[in-house]
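Here is the structure we will look at.
The complex appears here minus one protein chain, its other protein chains still in place.
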Amino acid sequence: MSTSTSAASRIKPWLPLLGIALLALALLVIAPAMLSPFRLNNLGKYCCWAIVAVGIGLAWGRGGMLVMGQGVFFGIGGYAMAMHLKLEAAGPGQVPDFMQLYGDGSMPWWWEPFRSPVITIAAIILVPALVAGLLGFAIFKRRVKGAYFAILTQALAVVFATLLIATIKQTGGFNGLNNFPSFFGYSLYDPVNKKMVYLIAAGLLIVCLVIVWQINRSRFGELLVATRDAEERVRFLGHDPANIKLIAFVIAAVMASVGGAMFAPIAGIISPSDVDAAASILFIAGVALGGRAGLFGPALGALAVGYGQSTLSERFPNEWTYFQGALFVVVILLIPGGLSSVLKRFRKDVARQTTELRGLTVTEPPTEVKVHG
Amino acid sequence: MADTTLVVAGVTVDFDGFKANQDVDVTFEQGRLHFLIGPNGAGKTTLVDALTGLVRGTGTATYAGRDLLTMKSHEIVRAGVGRTFQTATVFEELTVLQNLDIAGGVHRSAWRMGRARKGVPSYVQDALETIGLTSVADLPAGRLAHGEKQWLEIGMLLVQDAKVMFLDETVAGMSAEERSETGALLRRIAPDRTIIVIEHDMEFVRTYADVVTVLHAGKVLAEGSIEQVQADERVQEVYLGRTATADVEVDDA
Partner (left out) sequence: MDSLTTPLLTGAATGAILLIAALGLALTFGQMGVINMAHGEFLMAGAYAAYLTQQVIGNADVSILVALPVAFVVAGMLGLLLELFIISRMYHRPLDTLLVTVGVGLILQQAAKDVFGAQGDPVSSPGWLDGSIGVFGYNWPYRGLFTIVLALLALGALAAVLKYTSFGRQIRATVQNRDLAETLGISTKRVDRMTFFIGSGLAGVGGVAVALISGTFPTLGTAYIIPAFLVVVAGGLGQLKGTVIAAFAVGILTQYLTSWFSGSMAQVLVFALVVIFLQVKPQGLFTVRTRGLA
């Protein structure tokens, strides 16, 4: 074996970090310099959706758990942040404007803690972890079928949205919470602060990618994939597959919540339609398109679907729905590995052709032998 | 009685009225190759399923002071009781080395689980040598031959440090050569372990068994050395059929 290949094999595990660095460069340096404040703000929204997608990639792509209700966790984070921002706007001891509008101006007790920025941030992380932990514990421990899990998460999204719509006095109902003048004391009318909020969202996306990269290369990551492919076998390695799945599900839920928390100040609104069953489905669309099992597939797919959603859905609402439906059918049916799998195949073909042209032997990992032979 | 002995007492497995196992009493001792034989449907695999938490059974199965029947599968594994399955189930996309390494997860802290693998732990290397797969360590397990997959599974049990091993029809479908290698492997690892093999191949049983337990219709029919069992009239009647020579072909299934 030549030294160049061993050097290449030593570099290979670190290539994803290079990819993350490139993405960080694009999102944190190039985009802010090139895009108008309006477009940058839109990109911020897509980044929030991409954060959700990175979590779905972990739970669904690596862990095999089809999470069809991530909108719930997106909503928990989004509403927690929005509540804090509303209280901040109302001022100390005051009550958010919509409560005077729809109700008698009294505030439910559970709003009170969200005056504190610290409690708000803690809630954004802990509440989704708790909800996902409880639901996951109940389902995984009792070995409920994977399909049932998917249905139950979707049902949770339906229930959550219904509950939000019904509680107009407490959560703004159908309209949700909107109109946030400031973000932790910084005015959101100031373009500099607005850009800062974008950078936080994009930065969090990068952080989430690094976390999932580390999980994927860890022994836990291997075990997660093993659980996806042969759950019973993992049980006889002395692990409870329920715990392995639970950890991945909770991490995905927290990521969705973080995405939602940043979405509220960037979009300026969080409403039931951002978190309901349809929204949850759309989160999956991006992941499926990009490629569920890879590191970058979910994030890039979500950015693409987010872009499509906000540019096309307003101009061609009917066509967009058809497109969205067709996206699921075509991608899942024909390219279940998503676009990244197509790209990978293409890259390998090119690599093989060029090496053949040079008259060199192909040095490929053993898995390839199986595919070609 | 030593702590290394697995004592099964009065184990019954009831599938909605059908008793797959009924009042099974059997003792598995360390250092012996213990074979479970019996016609198809005798309840061999079901007994192992019950002892490894896959199906619910009543009665007791005491090992190291704990009752396996009250424990969950993964707890049983952590208590040092492992098993293989009729169809070899290894992680096909992982390499042989990774398969062995992943089996060592039981002994790792959460912190180490969160980190990437670096190097090869000594116990993984030892297992690799014991099962004789060192030369294919970096091959994906999916590309191994049938016999090699079975050895890999045994290797995973070694890495798990299973003191009690249930092997379900390990040599089924193996070539004569692979069988004798498997037998030698079992002899190698037997001294400080309790090994229970479900087997149909009488030739293999005769060559390697220290103790044989015959199950029939969910119950223990006979127990003893292969000679004793073969001499038992009831065994000849229900299991070996009319021919008392014991050279009977029994269906693999």
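The chains carry the letters A and B, assigned in the order they are written, with residues numbered from 1 in each.
Here, a residue touches a chain if its C-beta (ideal position, glycine included) is under 8 Å from a C-beta of that chain, and two chains touch if they have at least 3 such contacts.
The shown structure was predicted, so the numbers you read here are calculated from the model rather than taken from an experiment.
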{"item": "Sole residue of B:Phe28, B:Tyr63, B:Phe85 or B:Trp151 that reaches the chain not shown, by the stated touch rule", "value": "B:Phe85"}
{"item": "Residue, one of A:Gly19, A:Gly146 or A:Gly203, that touches the chain absent here", "value": "A:Gly146"}
{"item": "Candidate in contact with the missing chain, chosen from A:Leu15, A:Val159 or A:Ala351", "value": "A:Val159"}
{"item": "Omitted-chain contact residue, chosen from A:Leu101, A:Ala138 or A:Ala351", "value": "A:Ala138"}
{"item": "For subunit A, residues in touch with the removed chain", "value": "64, 66, 68, 135, 138-139, 142-144, 146-148, 150-152, 154-156, 158-159, 162-163, 165-167, 232, 277, 281, 284, 288, 318, 321-322, 324-329, 332-333, 336"}
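To be clear about the criterion, only the chains that are shown with their structure count from here on.
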{"item": "Centre-of-Cα separation between subunit B and subunit A, whole angstrom", "value": "44"}
{"item": "In the complex, subunit B residues that touch subunit A", "value": "52, 72-74, 77-78, 82-83, 89-95, 98, 101-103, 105-106, 108, 112-117, 138-140, 142-143, 156, 160"}
{"item": "Subunit A to subunit B touching residues, read off their complex", "value": "13, 214-215, 217-220, 222-223, 225-226, 229-230, 232-233, 235-240, 366-367, 369-370"}
